[in-house]
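With one protein chain held back, the other chains of the complex are shown just where they sit.
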């Protein structure tokens, strides 16, 4: 059925239900989506390069993922299966409302399962389960310019990118080591894409940086307020910047997930009470649930799924 | 000493619309030479410095520079990438306002290390060692390496600018009124330091100043500018002790014990 709908593009609104009829498919008008797709194609052609685009007003405030939502709207097809995560979680307000937004305006199927999704919009995490060919990961980006910290002038940062003049990026890392004895940047850790452009991977933990390298999925980045789109095509080298004597390292956790017992995943700290009780659990809720469904148990997991409900 | 000049300016002219910046400036500068450009504000000396440092485009005339590989290049024909590389390897620029010459939010060590990182240094330990070496040479205590210049005095900021510029061993350094706005005692110490480093490293320097005492102390040669033109040029002590032009005589006579 959905394949048939494709033929009706650009006006496929007939089959998505009564409520949806007030909107064009995926909310944005076709001209806008075409404009955004052109920006995306350019971004894919020049990995890591920030392509300006005419960001639209969206029915949500800046900072809530307007860039990611526009990119998703532009690439979403009727037969896509959408997953939305916020800090790894499928059920935070932000994730739920974006998922509902597209269910309502595009009528697409949604899921919380990484494996089932064809398109994943994310805020600040990359799923633990390796992505595969054909999947698209859309990042919400607040500040796309990795050099902004040291160079406030846009004209100058553009020139620095054009000349691959990235000494400044290392000044930032130098400052980290000078102040903390190690590179203390743990989020939005700058990467070099395909040996050329330096890119801000959005505020994902640096733990996720290695997943970007040679990733099978297409990675798209949208910054709504800053009006920039950039991309990492599938199977592209993504290298985290570092010093020879202070090589890039990801965070490690002393204990496994308290719920599913997973080791080597990215954990969130959950405060349990006001007496200092706390637990560390997978930030990727889908990953954690899948493991528990497969019978894995962590130290604090009650029988069944009781502990999971505290989240 | 090779006989080819390091830098030669020919007929350098700059108009800002109708207004004259400087006109028909011609001179050669050799390695190790310190040239002072003196004149009052509006005389065109800062325009000249901007033209030489490729920060301004001339209306007429050209500047040629002998690069490290020996090739003599017309500076207006450099690509942006070549120009930038030159600016932070073989050239230095010490500015009057340290806030323009430094990154105020970055530590002293980071300020000095930036040029090294810009040309590809990727070993933190080596960068830091070079930075502390240079901070010592400009008499900034080792303990201040991780402080930002915001907490530095005016004199320290200028010394930090000097370290930041010299870390890549440039052959030519532009200085725009590097000591003005500092207390007299601080000025003396800074001039001392500059003089020592210039002699030790064999730097060529083009220093713009309105202060004849600074020119006397630092420079071998002097160019006196007025209304955009060079009106008198020669050995520094010759121009200051035996000034020929009326304007130069006026300048010299208005300074106490220059």
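Remarks
In order of appearance the chains are A and B, and numbering begins at 1 in each one.
Keep in mind that, in the parts below, a residue touches a chain if its C-beta (ideal position, glycine included) is under 8 Å from a C-beta of that chain, and two chains touch if they have at least 3 such contacts.
Just so it is clear, contacts and distances are computed from a predicted model.
One subunit of the complex is not drawn; among "Phosphonate C-P lyase system protein PhnL", "ABC transporter ATP-binding protein", "Anti-sigma factor antagonist" or "Cytochrome c", its UniProt record names it "Phosphonate C-P lyase system protein PhnL". Seen in the complete assembly, the chain not on display touches B. Among the residues B:14, B:30 or B:103, only B:30 touches the chain that is left out of the figure. Residue-level contact of chain B with the missing chain is found at 1, 30, 33, 188, 192, 195-196, 220-221, 234-235, 237-238, 241-242, 244-246, 249-250, 253.
One rule holds for everything that comes next: only the chains that are shown with their structure count from here on.
The centroid of the Cα atoms in chain A and the matching centroid in chain B are 48 Å apart. Contact residues of chain B toward chain A in the complex are 80-81, 84, 103, 105-107, 109-110, 113-120, 122-125, 127-128, 145-146.
The touching residues of chain A, counted against chain B in their complex, run 150, 159, 162-163, 165, 167-168, 170-171, 174-175, 177-179, 242-246.
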